[in-house]
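To start, the structure itself, in C-alpha cells.
Every protein chain of the complex appears in place save one, which is left out.
Chain lettering (A and B) follows the sequence in which the chains are written, and residue indices restart at 1 in each chain.
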Amino acid sequence: MIELMPALTLLFAAAMIGAAFVAIQVEQISIAILAAGLVSLLASVMFLFFAAPDVAMTEAAIGSGLTTFLFFFVLGRVRGDKHD
Amino acid sequence: MESLLDMTGGLLLVAGAAFLLLGGLGLWRMPDLFNRIQAGAKTTTLGTILILAGTAFLHPEWGFKLLLIGLFLLFTNPLSSQVLARAAHRRGIETSPKTSVDLLADSLSEQDMPEKLPSEKTLSDKGIEEKS
Partner (left out) sequence: MVETLIAFAALLTGIAFLFALLRFIKGPSTFDRVIAFDVLTVVSITFIVLSALIEERGIYLDVALVYALLSFLGVIAIARYLEGRF
C-alpha cells in the first residue's frame, strides 16, 4: 500500500508541468492565460497538500481567480474586434 | 469494526469518484464540443455532491461547511456550463456529423435521383434578386 498524499502530490506536480508546457507552447494568448491560471490553481492545491491552508486560500483567490479575470477583462478591452 | 455510518460514507465516496471517472472519460472520448460540455458538467456536479455527502457521513461535525460547498456547486456549475455553451453557440462552433440524424437524406442518396432539384439556397437567392 503506497502512501496516498505523496502520490497525490506527484500527480499534481506532473499536471503543473503539463499545464506550464501548454502555456509556453500554444499560439493563442487566451489559452496561454488559461494555462497560467491552471498552473496557479494546481499550485494552490499543492500548498494545501503541504499543510498550509491560508497560503492555499490566498493563492486560489488572487493567483487563480483575480489574475485570470483581470487578464481576460483587459484583453477584451484592449483589442475590441479580433479574438483568439 | 466500523459502524454502518462509516461504511455508507465510504461507499458514497467510491460512487462519487466513479461518476467523476465517467465524466473524465466522457470529456476525453466525446466527439463534439457540446457533448463534452454535457459530459463534463453534469457528471462532475453529481459526483462531487456524492463525495461531499460521503464526507458528511464520515465526519458529521463538518456538515455545515459541506452543505455550503454543495449548495455553491449546485448553483454555479450548471450556470457556468450554460454560459460556456451559449458562448460556443454564438461563436459558431460546428457540431459533429455523428450527432445529427437525417434518415430521409440517407435513404434518398441511396436511390438514383433522375434529375437534380435546385437546392433551397439557390431558390432563395433568386427570390432576393427578383425583388431587388
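Criterion: a contact is a pair of C-beta atoms (placed from the backbone, for glycine too) under 8 Å apart; a residue touches a chain by one contact, two chains touch by 3 or more.
Here the structure is a predicted model, which is why all the values come from computation and not from measurement.
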| item | value |
| --- | --- |
| Contact footprint on subunit B, counting only the chain that is left out | 2, 6-7, 9-11, 13-14, 16-18, 20-21, 23-25, 27-28, 33, 36-37, 40-41, 44-45, 47-48, 51-52, 54-55, 58-59, 61-62, 65-66, 68-69, 72-73, 76-77, 79-81, 83-84, 86-88, 90-91, 93 |
| Positions on subunit A contacted by the hidden chain, ascending | 1, 4-5, 7-8, 11-12, 15, 18-19, 21-22, 28, 30-31, 34-35, 37-38, 41-42, 44-45, 48-49, 51, 53, 56-57, 60-61, 64-65, 68-69, 72-73, 75-77, 80, 83-84 |
